[in-house]
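Note that one protein chain is taken out, while the other chains of the complex remain in position.
We just call them A and B in the order they show up, numbering each chain from 1.
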Amino acid sequence: MNERHVDLEILRYDPETDEEPAFQTYRVPCQEDWVVLDAVNYVKDVLDRTLSYRWSCHMAVCGSCGMMINGEPMLSCKAFVRDMPDRIRIEPLANFPIERDLVVVTDDFMDKLASVKPYLIPREEKAIEDGAHVQTPAQLKKFKQYTLCINCTLCYAACPQYAHDQNFTGPAALALAHRYNLDSQDVGRGAREDVVASNAGIWECSFVGACSDVCPHEVDPAGAIQQTKIASTVDYFMGLLTPERDR
Amino acid sequence: MEFVQYHPTGLPGTGILITEGSRGEGGILVNKDGYRYLQDYGLGPPDPWPRNKAMELGPRDRLSQAFWHENQKGRTIDTPHGDVVHLDLRHLGEKRIDECLPMIRDLATSYVGVDPVHAPIPVRPVVHYTMGGIDTDIDAKTRIEGLFAAGECACVSINGANRLGSNSLTELLVFGARAGLGAARLAEAEVSHADEAAIREQAAAGDRVGRLFRNTGGGESVAGLRREMNATMESGAGIYRTEESLSRSCAVMNDIRRRYADVVLEDKSNVYNTDLIQALELDAMIDIAGAVIVSALARRESRGAHQRLDHERRDDEAYLKHSLAHYVAGEDPTIDYRDVVITRSEPGERVYGGAHK
Partner (left out) sequence: MSRRPYRRAVSTTSWWLARPRYIRYMAREVSCVFIGAYTAVVVVGLVRLSDGAAAWGAFLESLQAPVSVAFHLLALAFALYHTVTWFNVTPKAMPVQFGEAQLPGGVIIGAHYTGWALVSALVLFLAGV
């Protein structure tokens, strides 16, 4: 197995001893098929037990190992060392406060996520005896892409709008709101409107499109937000034409 | 705790799962000669189309065991990440693969550099799921008042000795909800369960953490001990076990337990200290490993995911029972048994492949 030495420059920060974060470099012997997470795990297991970071599944499903890798938000379990230069700069996800080393505080994202009511709001509860909920493949297709979000927050780290205004609801939360709005079983669009169609919601987005570029599951939050803008604009004008219309 | 499921088709090295769905769509498993070896293990005939409970759609335990036998016969393929067989999807065609198995194509291409449209995917059995766990009742209540458990850590006994794919969803959605509702109801009742024993336990847990922080000698590393534990559990308590292999692993684990006392934390921070977390996890895993080994030693039969080469038959007379491992500080756990409650499905002979038609 080919071995190649790579220098990892990792941003370190221990709130108990450090005034501010600083880079520390580790030389790591990497194997051909390693991802950056393998290299970081090598640092943790062999070179420095004090390094803190999050990870779990190692297969791009859990969404916990997001890091800035050479300035780009990526899942470190899906970032292959073979595609990288010999010096790899690793930082915690941008736009979030650093808790420690590569661990960021995601409370703000969690609040935003909850604020868009990311769950089915059915017209009425259906008793188990009344049988299954029916949805056609065409109805599923409308929103399926947006169900693939793993809440990894890479899109927040890529979004300059969120960087400059933390009130912005942000890409993943708005994409999830769109997912439920498009679901044939859901009638919660009105209930989500206050958050989604507000100045801090879709109208804060200026369509940079970075969120969709970095999404590891091709959810395309930027597209979702533009679609919501159009739907919301149509709603507005329809509201002017038919003020009594129940939304 | 002796029932640990191997998923038959994981990627070598990373252990990333290649879903059963890829076999459901018609993927086939072949050995180094391109032969569908599962027909040699009572799972045939090798139909060209997928059939429930036959060949590639046989149960996970049987498929993993068949791999072990093929490996013994030298008919697997040697790779830098261990021996593999091939999961061949090529005959499904690009369109079908992209439509039904896009994630599999992505995973295989990224992690082993194989595009399943053009080449077979190397796969091998990988440790997947612990059927046992914290003993709970149907409301996710444990034996400790106020403690609920759900998911893989729990054992509500819906899996038996060989779990079916996707049953973890039931564990999470059904019993997770029950655990949550039960805990909420208990909290609403506002009865304090902090008895003296619980308070003592809490203090002991605090001491354990404090001791880890203060430890300076020895210099055992969490990562090193964890690697040794993985190796001995794989070799001694893996797909097939014997009295001898289990006893050997038991001795190794006891040694690891002793050496754990010399684990030294490099990280003394109070904030997001993953060195501490990993040390505490290792502590718990050593207990779990002990429970797996001792339960497996005591079960002198073969059943589902627990296969003993020295006791190959299933013995319902003696072992149609749940093993209950009880923690004993500093020693091997003690084992006792509870009868299995049979409801709708009577235990029968497990027959797969052609005979099932």
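Methods note: a residue touches a chain if its C-beta (ideal position, glycine included) is under 8 Å from a C-beta of that chain, and two chains touch if they have at least 3 such contacts.
What you are looking at is a predicted structure, and each value in this text was computed from that prediction instead of being measured.
Listed residues A:48, A:193 or A:213: the one in touch with the omitted chain is A:213. Interface note: of A:27, A:82, A:126 or A:141, the residue touching the hidden chain in the full complex is A:141.
Considering the full assembly, A:160 is the residue among A:29, A:85 or A:160 that touches the omitted chain. The omitted chain makes contact with chain A at the following residues, 13, 15-16, 20-21, 71-72, 94-95, 97-99, 105, 137-138, 141-142, 160, 163-164, 206-210, 212-213, 220, 222-223, 226-227, 229-230.
Listed for chain B, the residues touching the missing chain in the whole complex are 270-271.
Here is the rule we use: only the chains that are shown with their structure count from here on.
The mean-CA centres of chain A and chain B are about 30 angstrom from one another, to the nearest whole unit.
Against chain A, the residues of chain B that register as touching in their complex are 13-17, 80, 107, 110-113, 221-223, 265-267, 269-275. Put simply, chain A touches chain B in their complex at residues 1, 14-17, 33, 44-46, 48-53, 58-60, 78, 80, 99-101, 103.
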